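Of the protein chains in this complex, one is absent; all others appear in place.
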Amino acid sequence: MVGANNKPEETDQPEVMIEVSVWRGDAEAGGFRTYHVPSRQSQTVLDIVTYIQRNLDPELTYRFACRVGMCGSCGMTVNGKPRWTCRTHASQVISNGKLTIEPLRNMTKVKDLAVDMTPFFDKWVEAKGAFVPTKTRHDEIEAIKPDSKERRAADAAVECINCGVCYSACDVVAWKPDYLGPAAINRSWTLVNDPRDGAQAERLKVLASDAGCSNCHSHQSCATYCPNLLNPTRSIAGVKRRVMVAALKGEV
Amino acid sequence: MTALRIYMAQRISAMIMVPLVFMHLGMIIYAVQGGLSAEEILGRTRGSIFWACFYGLFVTAVSVHGAAGIRVIVTEMVSLRKGTADLLTYGIFLLLFVMGARAVVAVTMP
Partner (left out) sequence: MIRPHRNHPLWFAFIVHRLSGLALVIFLPMHFYVLGMALTNVDQLDSFLQWSNNPVSKAAEFGLVFLLAVHLFGGLRLLVLENFDWRDWQKSLAAASAGLAFVVAGGFLLNVV
């Protein structure tokens, strides 16, 4: 096998090079720098970035951890679209032998390809994305039927890896920076469907607020790019129904 | 006005208008046959309580719907203070409502 930074295994063929434009800079200023990276089989975009950092430009800053689509730290904008880079094959995204790699949109740049994800995670907290227990260890465990409507709604939304790809794809986040965004509301929706949770009223209030679900225009950019094939638009539609009913009852 | 109020006003006015727009489209396609004339239009609508209610409801709903829509578009493109956005919303509502009500009176008054 060929590692991202290794020499190619066969040398009799002329090497195919990829022209990679990488955004370099920080929150104040920056621009593109071009690198030439040899093409490999089964090469991911993250492999390409790693190749550049190890062989061409050791000052390149980027973020990754698991390399297998678990941790959600490798999000970047590739040819204008937000993606998880560790599981995006270069062959799928290269066009005309070229690749453009930028930091994720809608987040402040820190350096090069690394962005500040603090506001993104703060919004999870704001949207009450943490479970609030109502029982103690001395109580019976509450049975949740796997095929109940609530359990299935939560199941459909729960496999989020916090990568920020949807947040970066969402125009409303760009237009209204206070908007909680697809990931936080999607997370919240799993808890709205958790009958054991004790913070439903407060959660619904936040979801009904000016930062909440009513900002969403259902254009499904979030769902289009979510690497885990989640559909935040569907979750937000569910939240909208709950909020609408609560508002008509005068609860929010 | 909260974002949720706007959202609900927009959706509820939309639901009201669904059947109205279907009928309006049907009327348009039916009425253009053989050309439009003031006589033909007014002959149908003048003195009709049905058309007065129909268009009255339509104008009210569309004024709410249009004002909400413009507010959303504008507040997404420029950041407005809440008071300014409210003023804009009421302004557009009033413009559409007053002009619309005048048109309804004009075509349905006996």
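Order of writing sets the labels: A and B. Residues in every chain begin at 1.
Keep in mind that, in the parts below, a contact is a pair of C-beta atoms (placed from the backbone, for glycine too) under 8 Å apart; a residue touches a chain by one contact, two chains touch by 3 or more.
Computed from a predicted model, the values in this text were never measured in an experiment.
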Contacting the left-out chain in the complete assembly, out of A:G31, A:G80 or A:P146 = A:G80
At which residues does chain B meet the chain that is not included here?
-> 11, 14-15, 18, 21-22, 24-25, 28-30, 32-33, 35-39, 41-42, 59, 62, 66, 69-70, 73, 92, 95-96, 99-100, 102-103, 105-107, 109
What residue numbers in chain A mark contact with the hidden partner chain?
-> 77, 79-82, 105, 168-169, 171, 217-221, 224-225, 231, 233-234, 237-238, 240-241, 244
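Going forward, only the chains that are shown with their structure count from here on.
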Can you check how far apart chain A and chain B are, centre to centre, with Cα atoms defining each centre and the answer in Å?
-> 40
Seen from chain B, its contact residues with chain A in the complex are 2-4, 6-8, 11, 75-77
Considering the complex alone, what residue numbers of chain A touch chain B?
-> 172, 175-176, 208-210, 212, 214-215, 240, 243-244, 247, 252
